[in-house]
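With one protein chain removed, the remaining protein chains of the complex are shown where they sit.
Naming follows writing order (A, B and C), and every chain is counted from residue 1.
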Amino acid sequence: MKKIDLVEKEKQREDTGFGTIATSTSARLVNNEGNFNVKKIGQSFEARVNLYHKLITMSWAKFAVFSLGFYLTVNLTFGIIYYIIGIENLMGIDKNHGLSEFWEAYFFSSQTLTTVGYGRVSPVGYITNITASVEAFIGLLSFSIMTGLLYGRFSRPVPRILYSEKALIAPYLDINGLMIRIANEKSNQLINVEVSLTFSRNELKDGLVKRAYYNLPLERSKVKFFAMSWTLVHPINDASVLYGETLASLAASDAEILLAFEATNDTFADPIYSRRSYLYNEIEVGKKFLPMTVPQEDYYLLDLNKLSDTIDAKLNA
Amino acid sequence: MKKIDLVEKEKQREDTGFGTIATSTSARLVNNEGNFNVKKIGQSFEARVNLYHKLITMSWAKFAVFSLGFYLTVNLTFGIIYYIIGIENLMGIDKNHGLSEFWEAYFFSSQTLTTVGYGRVSPVGYITNITASVEAFIGLLSFSIMTGLLYGRFSRPVPRILYSEKALIAPYLDINGLMIRIANEKSNQLINVEVSLTFSRNELKDGLVKRAYYNLPLERSKVKFFAMSWTLVHPINDASVLYGETLASLAASDAEILLAFEATNDTFADPIYSRRSYLYNEIEVGKKFLPMTVPQEDYYLLDLNKLSDTIDAKLNA
Amino acid sequence: MKKIDLVEKEKQREDTGFGTIATSTSARLVNNEGNFNVKKIGQSFEARVNLYHKLITMSWAKFAVFSLGFYLTVNLTFGIIYYIIGIENLMGIDKNHGLSEFWEAYFFSSQTLTTVGYGRVSPVGYITNITASVEAFIGLLSFSIMTGLLYGRFSRPVPRILYSEKALIAPYLDINGLMIRIANEKSNQLINVEVSLTFSRNELKDGLVKRAYYNLPLERSKVKFFAMSWTLVHPINDASVLYGETLASLAASDAEILLAFEATNDTFADPIYSRRSYLYNEIEVGKKFLPMTVPQEDYYLLDLNKLSDTIDAKLNA
Partner (left out) sequence: MKKIDLVEKEKQREDTGFGTIATSTSARLVNNEGNFNVKKIGQSFEARVNLYHKLITMSWAKFAVFSLGFYLTVNLTFGIIYYIIGIENLMGIDKNHGLSEFWEAYFFSSQTLTTVGYGRVSPVGYITNITASVEAFIGLLSFSIMTGLLYGRFSRPVPRILYSEKALIAPYLDINGLMIRIANEKSNQLINVEVSLTFSRNELKDGLVKRAYYNLPLERSKVKFFAMSWTLVHPINDASVLYGETLASLAASDAEILLAFEATNDTFADPIYSRRSYLYNEIEVGKKFLPMTVPQEDYYLLDLNKLSDTIDAKLNA
């Protein structure tokens, strides 16, 4: 029956969630950092800004600058307020200490914000006391938030999966295979690892260029332990969508290979995810990977520098 | 055999956990915020109140008011206690500072609660010292709790999945399909997305109105990446429970479509869940969605404002 | 082949992890709180004590006593140390304040531990200064730990699944079924719920009493949403191990039914687990559950008080 056929066929079509919009651009789906190459407009302010997400994922350098900047800004703001209220409400200020009146207010603000409260200078009068009370509250609240942010940053699972620079078309048993080599750069232990490869290219259909997606079945898509390196192999047999493809045909169709990596980090028993894409110009034909493990007397040695090392290899017919 | 038949048939019946109680009401199962439309009586006090749950899920505005209110209340309470014990036990109070005796006690309380402890005013005497010791302990404990609450609020996975305002009956291949379009409003990356649709309506059975539930199989119920928008499609072939249904028949049976969304948030590697329901009056016939992705030179642009944009489309016979 | 047969048969045997040790006792496998009814000897000190686990799972009342006790003990200990070192090293102590010397030391300790540090009394001399420095460090460390403990206690998933007091043998379609009714007492939303039932009894085999385990297949073992109550049904057809059993035979074999409940808590997207067991004397024959849902105009009302309400029901032959 014709109806069922079309629906069934559609169901079997591979889909990665990137859609099939015709594109003549050479935009990658996933950029080099493993992020989706997508921008959004029409987000609400809250969804667009998402301060917590930014504070957790920004670099440590930026985070340090942000934290210090926040501290100094609040400190300064309250310092100015005390100065405006009038430093006659700060008991204990004394010209002999060599600080100008503003800086006395500023350092009083600092001692209040951190709750050090030496007390040489102390607030008198309603408004100054109220301000000091608010500042101490804000100080404690800020360090509460800082505690959460620091824990969030430290405990966030950040995998460091290394991917070979190139995907290779290499001899594999008595046929050829697409090969990518991966390793865990960190010293932590990854277990229950699962990997999937998706092949994507432009296809001409009814006069329209559409993006098509194909799963590339792997020789082995799961391993129990990820202790060494792992060479992913998609066997290019006659059932493979890569069968008969050349570098030229891959370039002509803007081909891209998407790799999705999932594992469990044994230290915290939490899942980690990583992604990488290979554009057509990151595929090499007729090479194979050199070994990167060096057996030692009583342990195994993995040399991560050799991850992308290859030599020429004659392909099978 | 008859016995097996009935049991087997019952096993295949769809059930969402809402039960099959006959209802003549038009109560939705899931309200607009995606919450179950259920109230409970007979809960224990602890289960009903569940302060932590409330403090984590209340709005930021309410939470700020609650926090400030708590701080001021504790501050005031201890201020009153010091005042009642007698301000002669607060050394350093001095009329020249322009504060009434009560306010001196109040601000001493404030300085103790935040552990600023300037020390201009300090406690003497047993009872005042004990009270101050308790207040400082409560202060530190409160900020410990506040730290946990703030981290809990920030780190709670709050998905912002956008759903098209209407579910459409649109042409799909050579038949028609029920279509709903969804997108991720946030800029974070969602992976391993899974969606299910359940159709629910009143049915007359043995003279009783019962609520019946049917799974609506999707053309595709999982995608690896949720980078763009995603149009969910339930093909209305002759096996579909929607086959032959009209807007009138859907209204007559109080029809409701339940959508359950699950995904993994890549940033924290944690799962997220979202729900949405479409009542019969949120279904439109003979429309299809307009594109919302705009390809750019070197990235993809998703216009969230166009999520619910449709045009008329002639249905297949 | 005989060998394969025995091994295959063994593989199909149900096992819950409680083993098959012959027992003539009437010890339950799971007690009323859902905990395994097992004690261990030979645990290492660390495994047996497991302070964190205890501090997280003890009642709030006990935890409050423990916290306050810890605070007072540390406070007192350091107070005694300051007193022994000699209160001449605490500057600012003055008989006019009406406190004995020991209590001055005690309250100084308190002000140091909480980092209030008013400074009326302050340390002089090496040993007192070092002690104060250590006490402030311990104080901050303690409140760091307290923060973690409080967050751990609050964020720990504590399901409150209500189980009907009795398991019923009730009419089900044209046969009978074992029925247990459950509900979620909390107001949070549980999704992706899965339940399993295991039947356990003593059996005489080769002259030895052994404990045997059987899975009781459910009419439905998963629901997407757990919004209302849910009546679990094991159909007692002729394939069921309960077929032909009577209350007398269940009692004679020390029968016990184990219920394992798993779900996802939607608020925090975390999994929850609950267990319950029914001994033979908690099974009733010829009863069925009364409805506990009351449909309202625009919402559903679930009366938890009616969870265990039953009426007599004539069983099918």
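Operating definition for what follows: contacts are C-beta pairs under 8 Å (C-beta built on N, C-alpha and C of every residue); 3 or more make two chains touch, one makes a residue touch a chain.
This one's a predicted model, so the numbers in the text were calculated from it and none came from an experiment.
From the options C:Ser67, C:Thr198, C:Ser229 or C:Thr293, the residue with contact to the chain not on display is C:Thr198. Residue A:Thr115 is the one among A:Asn50, A:Asn89, A:Thr115 or A:Thr198 that touches the chain not shown.
Touch with the chain omitted from the figure is made, among A:Leu173, A:Leu204 or A:Leu290, by A:Leu173. The missing chain, though absent from the display, is touched by one residue of A:Phe36, A:Tyr82, A:Phe143 or A:Tyr213; that residue is A:Phe143. Panel shows chain B; residues 115, 117-119, 147 of it touch the chain omitted from the view. Mapped onto chain A, contacts with the missing chain fall at residues 67-68, 71, 75, 97-99, 103, 107, 110-111, 114-120, 143, 146-147, 150-151, 154-155, 160, 173-175, 185-189, 191, 193, 219-220, 223-230, 235, 237, 264, 266-269, 291, 293, 295-307. In the full complex, chain C touches the omitted chain through residues 2-4, 6-7, 10-11, 13, 15-19, 21-29, 35-44, 46-48, 50, 52-53, 56-57, 91-92, 111-112, 115-119, 122-126, 129, 132-133, 136-137, 139-141, 143-145, 147-149, 151-152, 156-157, 196, 198, 258, 260, 270-273.
Heads up, the rule we're going with is that only the chains that are shown with their structure count from here on.
Residues touching across the chain A-chain B interface largely differ between the two copies, under half of the numbers being common to both.
In this assembly, the C-alpha centroid of chain A lies 26 Å from the C-alpha centroid of chain B.
Distance between chain centres (mean CA atoms), chain A to chain C: 37 Å.
Among the residues of chain C, those touching two or more other chains are numbered 115, 117-119, 147.
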